[in-house]
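Structure incoming, see below.
The complex appears here without one of its protein chains, the remainder shown in place.
And then chain A:
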């Protein structure tokens, strides 16, 4: 029964009749009047009050916050740059120091090499000297020994010959 098309038509017809009836009095859907004026006033009032308690304060606090964040980010960036510069400087110094250390090591090595060579030469020279001296001593002692030996040979030979001579003389 609800979906009987006649019902819908009836309802529409009724609505139209009623609308016409109401339009005839005051009111109706399109009753323009004081409400329009008062709604404009209401809206402007609402806009003014909301500007004072909402848009103004909120936009201000958002603005302040973004300002704060901007300045903080700026100073952070600055500090980061400083730290980076310091790190670079440190790196540079480290490089220089390492280079210097290598130079020092190289110099020390060269020095040590020199000293070693020098001492080696010294030692060799000394050894050479000692060898030469020992050779000379040996030669001298040899000469002395030879000399003394030749003296002794003479004496011994003389003794021997005397002995021989005396012995032969006795036998004969």
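Here, a contact is a pair of C-beta atoms (placed from the backbone, for glycine too) under 8 Å apart; a residue touches a chain by one contact, two chains touch by 3 or more; residues count from 1.
Just so we're on the same page, contacts and distances are computed from a predicted model.
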Undisplayed chain, where the name is taken from the UniProt record, one of "2-oxoglutarate oxidoreductase", "ATP synthase subunit a", "Inosose dehydratase" or "Amino acid-binding protein": "ATP synthase subunit a"
Residue among A:65, A:79, A:125 or A:140 that touches the chain left out of view: A:65
Contact partner of the left-out chain, one of A:50, A:85, A:146 or A:165: A:50
Touching residues (missing chain, whole complex) on chain A: 1-2, 7, 10-11, 14-15, 18-19, 22, 26-40, 42-47, 49-51, 53-55, 57-62, 64-65, 68
